[in-house]
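Structure first, commentary second.
Only one protein chain is missing; all other protein chains are in place.
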Amino acid sequence: MSTPAITIENLTKEFTNPSVFSRGKVTAVENLSLTVEPGQVYGLLGPNGSGKSTTMKIVLGLVVPTSGRTCIFGRDSRDVESREAVGFLPENPYFYKFLTGSETLSFYGRLCGLGGKMLRDRSRELLALVGLETAADRRVGGYSKGMLQRIGLAQALVQDPRLLVLDEPTAGVDPAGSHEIRDLILRLKQRGITVLLCSHLLSQVQEICDRIGIMNHGQLVREGALDDLISIENQTEFVLENASPALLAELRERASAAGARVVCEQKPQQNLERYFLEVTAEQGGEKK
Amino acid sequence: MTSGNTRTAAAVHASAHKLFSLRRTAAIATNTFRDLVRQKVFYFMLVFGLIIIGVSLALASFSFQGQLQTVMDVCLGAMSVFTMLLAVLATAMMLPKDMEDRTLYTILAKPVSRFEYLVGKLAGVTMILVVATLLMTAAFFVVLHFWQGREIENLQLTEPAERAAAAISKIKAGTFTPTLLGGIGVILLRSIVCAALTLMLSCFATSWLFTVIVSLMVILAGHLVPIARSVWQGPLGAADAPFHIAILMRLITVFVPDMQLFNIVDDIAVGISVDAGVFLHIAGLGAGYVLVYLLVGWLFFAWREL
Partner (left out) sequence: MKGRILGILVLLVWGIAKSSFEARLEQRMENTRLGGFKLTASLRQQAGQAGFIAALGGLRATVADLLWISADSAWRKVQYGRMKLIFDTCTAMQPRRVLFWDISAWHMAWNGAAHIANHEPDPVARAAKMREFFLLGKDFLERGIESNPGSWELHDRLGMLYHDKLKDSENASKSYEEASKRPGALEYTRRFAAYYLAEVPGREREAYARLMALFHESEHEWLPTLFRHIQELEAKLDIPDAERIWHAVVKLANTPGNESSAYPGLVDLIKTGSREPAVVEAARALEQKMDIPAARRVKLPPHK
């Protein structure tokens, strides 16, 4: 069996209450264990304050755990070298706004030990990947929210990491941008990159994740493959095109004859997001 | 993602991770430098230029003796204050800004240690301070050269020959001296110590305003260290001071850097030549401060929850 991309073992994190008057402790994460296998897209879900951000920070070595440990590809998160294999996009990232897009990438590339022609090629390639070629020489200070998110993604990918940690990658981004980011994640998944995704946008998580974990009050309350968790075992869905009323009537009859119950029958609705995208594309709306 | 790139990036992964990498530190340093330059910190220098030109013009309308000295005093004084303020203000903003913008997360999520991050930041500010000092020195020397010529002219007109000759040779030998360069070096060193101090404070402070205020207070108190020292060991005698005052003064001398030692420009402007040994001692002391503040800053920062 290959080394897991992320291993979290019995992780507990307590924060000291910063208030001088009540020196109580707040438990952000309690005895959490989970494993993310290579190649998976793992969605970590939970309401605000459920401990998912803290978990992510511990995995990245930004916060030291009170007990337990986390590893990235078998290397302890507290070792700096564990971060050679990981790219991170924080929620609402800002970068040095006086740098241009390509300067930003070359800065992060140099932090990963890249340099010279290799780094130049790599940043050009990434700018193309996230669709920022035309904005490469503009200062990041003038970027829109979606562009910031995309340069953030490019930055996370700069050293070609095997694991990507994304915190609300589409927060505050318009539907077109959000759609692109989702597609990008799917493309990365095809290349075998492991993704740990934190998001509130459940529909999006549903579209791209293989496996999810749901956290609440610092504990992992549900965990498993997405299909296993949400498919309704005793129901089946058909979507028919050009079915005549007679055919429908016949189907209803056959079903009841066989002892099945028709739970619902309706015209499938177009996804609002797709509709919106179609309309804005027709209007020749410029990509932002 | 071509196969070639994948291979080379993988090669980077495979290479042993160095505990301290100059390349990473240099990346942070040059980035900090570039960021500060583009934030137009050098407009600060324009103010300096205006001050020394203004002082020059103002002096020209007075017929007072010692104009050359005054030019030196004002320029060196302005350099001390400007570099110190530049060091404190530029440094105090760096860490809180990186944290607030979450840029720090993206940097530390790369294989960069917190020590490398701090060293890189300090090195970036140091680069800014070096460039600022060079620019100010160049402007200062132009003005000084002008006033040296003027003072010599004045002496030739007003003083009897023997005195004039003595005074002129004294001025010529006493204006652009190695001691003056050394003094400017000490101003630079002092500003780097101030930057290191500010960086250390910002490693546990929660706001940049706190950092700025505490840094300036420590620097101000630093100028009073000789007085604190004289209370418990000088000729004033510890016996005269109440116990709690003596303890307080002792604490000040221990925890506050003696900024007066870095304040030798006041002496240099008066023409006192300082020997190389003293410069070496000051340089050693300054380097000690920078290293200790960096180490302590790292200790504060290494365990800090981000």
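Labels for the chains are A and B, by order of writing; each one numbers its residues from 1.
Basically, a contact is a pair of C-beta atoms (placed from the backbone, for glycine too) under 8 Å apart; a residue touches a chain by one contact, two chains touch by 3 or more.
Quick caveat: nothing in here was measured; it's all calculated off a predicted structure.
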Among shown chains, those touching the left-out chain: B
Residue in contact with the excluded chain [from B:Ala166, B:Leu181, B:Leu209 or B:Ile247]: B:Ala166
Sole contact to the chain not displayed, among B:Val41, B:Leu76, B:Val212 or B:Ala246: B:Leu76
Residue numbers in chain B that touch the chain omitted from display: 58-59, 62-66, 69-70, 73-74, 76-81, 84, 162-163, 166, 170, 187, 204, 219-220, 223-227, 229-230, 233-236, 253-255, 257-261, 263-267, 269-270, 272-275, 277-278, 281-282, 285, 288-289, 292, 295-297, 299-304
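Going forward, only the chains that are shown with their structure count from here on.
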Residue numbers on chain B that touch chain A, as the complex places them: 1-2, 5-6, 8-10, 12-13, 15, 17, 21, 23-24, 26-28, 31, 34-35, 38-39, 101-103, 105-113, 303, 305-306
Complex interface listing, chain A residues touching chain B: 15, 57, 60-64, 80-81, 83-96, 98-99, 103, 107-108, 110-115, 118, 121-122, 125, 152, 155-156, 159-160, 165, 191
